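One protein chain omitted, others in place.
Going in written order, the chains are labelled A, B and C, and every chain counts its residues from 1.
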């Protein structure tokens, strides 16, 4: 089992700072933005639309796609656009890094590095982000056990980086009606085993925008430390993940409801 | 795909009446009780302890156990004890039936018949309860797709019984830290495809009592029409499922919090 | 864990006799026939076509179908046709029983009772066939662990019936290109844990006729005690499972190849 990531090693909850945002504290944290950064206008408009409700702006510049013929992201150009949109909206940023060779490049532009589900056991990459100063958002692999996920956090932490935030995004099962099966139990199980914060990404779990809200609210009720949600100003024209993206207006309504549910869930803890 | 169970066939939500309790309406319904009925004292005490918070009393008299050498339930004697405890507490009752040959017997004593996960595709049993006048609680099989689950409801309905309530209780995945993986997405997916009410059983999904509350609250946030929770006055001495059973006091606290979360989730629907 | 079914309880291999056929001995046993019995002509022609290569004739009269609107089988009429076709071809017969109420009826007509995957944990049915004198073919549930499968055999054996033959038919996974995932490892694992014979049904695992042969040969190489294969004289017109049914001629070629592979695999055991 894990050491540095375990609750046995460190009893109090870890709080990870990203820009001026604290993840893991009393307040839930909301990360929003497009799956892929497509243009200055696109990411800028989305950032402006969510800035009152989201705390951190997300956007993919290096996209891991199942097909080599799918849109692979704008690379460094995308990172520049994300950084600018974040600065104009007053939001810190997070973006995925897919190769050890790109860690320094991505770290120049963003406030938090994301490790995607496909790379959860890309140990060379984990070690590299472990030696980088930036906080890390570590998604669960599609067929990773919770123990393996925590061991991947351990890879990052054992290289000297304690600022790891976990993100549950659904696992692969036999059920075809959802893209993945959100393992909502992972939230309380991780909180029991580890001191690290755990977020939920309902967008990838659902695969359809109309399932995002119930899953997001469920995550808040289960005690998640925040949400990462895909938001797009024109989902029908998105270059990736359009069907599971929310419009900004709907997203902002979701955040308000999520806050209320989360406050109730937090109150629960102090009562019992 | 299903016909009678589909939202396309009947647009408005079905409300199923069990005794004087309505499942599927504005108010969430809470079903509680022991996994197995063990004695008059046991089921009576639990019924009295939960009666202010639960609407329906559950208890198993015919227990489907993986091993033939495990406690198999008190059979008819258990049903008599359950009926008496329900009457004294003013609660209608639900109990599992595992064989077509027992349907009439069980139906004499209880207000609702439960079909367990292992029997979700026991079509002879489904047809028999479809020809019985009692409402049916149909649990999802451990590896059943949502479509197969709805087709099993269709078996019951096509025999003339429209009073079917679905119950999600976790599916089997590779994750060993929970007994089953609660498929929380099934709640909104079923509500989209079908007019039937859907409950959640967090006890079997979790397998551990301390996971029951977060999963129960998540179910409420996702819009479930109610909860079925295992409650025992002496979990350490329970003849089955002790580790996942709540003490009555904790259960009652859970119900109060669940109601608040559910009210928020319901309010959401009218706002958007 | 299981008792009566375990290798620890009984070291030597169990040999189950069905008519004059021995399952579990040196020679592999081949069961063949249509998914559903459709007419006297259909089952009779198939029986005649396979009789030189198959040892036991299969055919479904009570069909467990996901939809109540699918063909449900000819019931007793089908059993009469199966019995007659078997007698004319000189083959003992096996057919599925799906309800405790039908056990005596089915047992009147066939030499072996089949418990299907959906009913592997239908304990009332298992107990009933355990009290019936006929040998039982017990299919693995689609998400049953090997241990649970052996415990279901234990249910039958603990009622006094030692003549249980196991049948692996594929489990449910995330892979969509096959109907189920044949768990070939189950063959040697069961042989290690239990003294009961284990067959393989490549037809249900594959879902497509052109995968049946490689899976059947793999089963022989892994040491399976026999094969159950769906054969139809007009697959395109079959009322169920046509796409995975072999034509009789192809089936007979398969059996010959399977015998050779099996002989090599058996020789292995004595050499090491």
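Remarks
The rule is simple: contacts are C-beta pairs under 8 Å (C-beta built on N, C-alpha and C of every residue); 3 or more make two chains touch, one makes a residue touch a chain.
For clarity, every value in this text was computed on a predicted model and none was experimentally measured.
From the options A:38, A:111 or A:154, the residue with contact to the chain not on display is A:154.
Considering C:129, C:156 or C:219, the position touching the chain not shown turns out to be C:219 (whole complex). For the options A:14, A:42, A:83 or A:119, the residue in contact with the chain missing from this view is A:119.
Note on the undisplayed chain: of the listed residues C:184, C:199 or C:255, the one touching it is C:184. Interface residues of chain A facing the missing partner chain: 3, 64-69, 98-102, 118-119, 121-125, 127, 141-143, 148, 151, 154-155, 158, 172.
Hidden from this view is one chain, which touches chain C at 143, 145-147, 171, 173-178, 181-189, 192, 205-206, 210-211, 213-215, 217-223, 250, 253, 257, 260-261, 264-265, 268, 271-272. Where chain B meets the chain that is not shown, the touching residues are 172-174, 176.
Here, only the chains that are shown with their structure count from here on.
Set against the C-alpha centre of chain C, every other chain centre is closer than that of A. Per-chain Cα centroids separate chain A from chain C by 48 Å. As a whole-number value, the distance joining the C-alpha centres of chain A and chain B reads 34 Å. Shown for chain A are the residues that touch two or more other chains, namely 173-174, 176.
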